[in-house]
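A single protein chain has been omitted; all remaining protein chains appear in their positions.
Then we have chain A:
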């Protein structure tokens, strides 16, 4: 599904992505490892606490149009985000990471209302809580995913699993495939604590 030409001046960005998970009880050593490997920023490690709502617009095709709205629960004054991510391409063996198109824009907090008016329906929502690291242009997000049993209520939460999800990603303009090599090397350094891999999302569906 191609994005409509929302903003012609914006270069289309690709997200290169590797995913994995770490069991909760081994999170400590893993964060230490990341602390050592990643760039030093003022607050280590950087924390986040986000609420993500996923909106679907059922079109003619089989695949719905998916917009992901995200807000920071720990910074209520920050702008919200609306994100479009394309279908991930697995590629062949020569490709080290998943690649998907990626558009992320800041918005005001009435985006949900706007999307609903346009005919989008909220498909699901969750709370992600965790840590973010960076190394050069690479971004490493370690987060715990919580289910929200009551719609809109971010206070009472259920855990989805006993693991934190770990995502290593780089945003780059189209065709910068050499970043994959850097990502692969970085993922190599996190073994054997976790295996960051390109995970076939179709297999999970």
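In the analysis below, a contact is a pair of C-beta atoms (placed from the backbone, for glycine too) under 8 Å apart; a residue touches a chain by one contact, two chains touch by 3 or more; residues count from 1.
Everything that follows uses one rule, which is that contacts and distances are computed from a predicted model.
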item: Identity of the absent chain, which is to be given by its UniProt protein name, from "Protein kinase domain-containing protein", "AP-1 complex subunit gamma", "Mediator of RNA polymerase II transcription subunit 8" or "Cytochrome B pre-mRNA-processing protein 6"; value: "Mediator of RNA polymerase II transcription subunit 8"
item: Options A:54, A:90 or A:105, residue touching the unrepresented chain; value: A:54
item: In chain A, positions touching the absent partner; value: 19-23, 26, 29-30, 52, 54, 123-126, 128, 145, 147-149, 151, 160-165, 192-195, 199, 201, 204-205
